[in-house]
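For subunit A:
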Amino acid sequence: MTKVMEPEEIDRALRRIAHEILERNKGAEDVLLVGIHTRGVPLAERLHLIIDEYENVKVPVGTLDIGLYRDDLDRRPTTELGATAMPEDPSGRTVVLVDDVLYTGRTIRAALDAMADLGRPQAIQLAVLADRGHRQLPIRPDYVGKNLPTSSSERVMVRLQETDGKEGIWIEERV
Partner candidate 1 sequence: MNETLFTNARLVTADGVVEKDILVKDAIIAEIGTGLQTSGETIDCAGSLVGPGLVDIHVHFREPGQEWKEDIGSGSAAAAAGGFTAVVTMPNTDPAIDAGHLARFVIDRGRQEGLVEVVPAGAITMAREGKKLAHLDELWAAGVRIFSDDGDSVEDAGLLRRAMEYLAEMGGVVAQHPEDRGLSADGHMHEGSVSSRLGMAGLPAIGEETVVARDLALVRLTGVRYHVQHVSTAGTVELVRRAKAEGLPVTAEATPHHLMLDHGEVVRMNPDVKMYPPLRRPADVEAVRAGLEDGTLDVVATDHAPHAAHEKDVPFEDAPRGIIGLETAAAVVNTAVGLDPVTFFQRMSVSPAHLVGLPDQGRWAEPGGKANLVVFDPSVERTPDVYASRAENSPFTGRQLRGRVVATMYGGRLTFRDGKVQG
Partner candidate 2 sequence: MKHFLSTDDISRADLESLLDLSDEFVEVLARPIPKVPALRGKTVAMLFFEASTRTRLSFERAAKALSADTMSFSPSTSSLSKGESLKDTALTIKAMGADALVVRHQFTGAQWRIADWTGLPVLNAGDGAHQHPTQALLDALTIRQHFGKLDGLRIAIVGDIRHSRVARSDISTFSTLGAEVTLVAPSTLLPVDMEGWPVKVAGSIDDVLDVDVVYLLRIQAERGGASVFPSLPEYVTRFGMTRERFARLAENAIVMHPGPMNRGVEIAPEVADHPRARILEQVANGVAVRMAVLFRLLGGEASDE
């Protein structure tokens, strides 16, 4: 198991992403951060704090569980759901979906479907802490913390203080 990202690097990456979000959207006025369960939620909350620190703007943070939109329910049992909550109507806003790792793109596809049922955002952007490649769908991230070239036999493990009590990103061979 190889550690490929230390806590400080994660923090730096998130700060950069926050800047990029502000720059690209010319401020944070209409932005709605939406964390995808499980680890996208604390990441979205961290972005909220960082943006507040820079701009003194409290960007609303929503949460999204895509369990009801997955296309592989038959193969991967999902009978527990995290909360889906939008503090503001997403319609007309710029939604920034936040997740930890971007891989095949299927989670994001499900998240886009879920967002479509929750309102009609002006735009949807995607922020991920790590992009490990191997996309199976035409999806690309708008903000990337770190590109992680991997082989599909490897597993990317993200751990965050809020959800796991430790922090970092590791790569290991699948057993």
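Behind the choice of candidates: all candidates are chains of the complex that A comes from, given by their letters.
Note that in this section a contact is a pair of C-beta atoms (placed from the backbone, for glycine too) under 8 Å apart; a residue touches a chain by one contact, two chains touch by 3 or more; residues count from 1.
Since we're looking at a predicted model, the values are computed, not measured.
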Identity of the candidate that touches subunit A (this complex; choices 1 or 2): 2
Candidate 2 contact footprint on subunit A (complex, rising order): 65, 67-70, 73-85, 113-114, 116-119
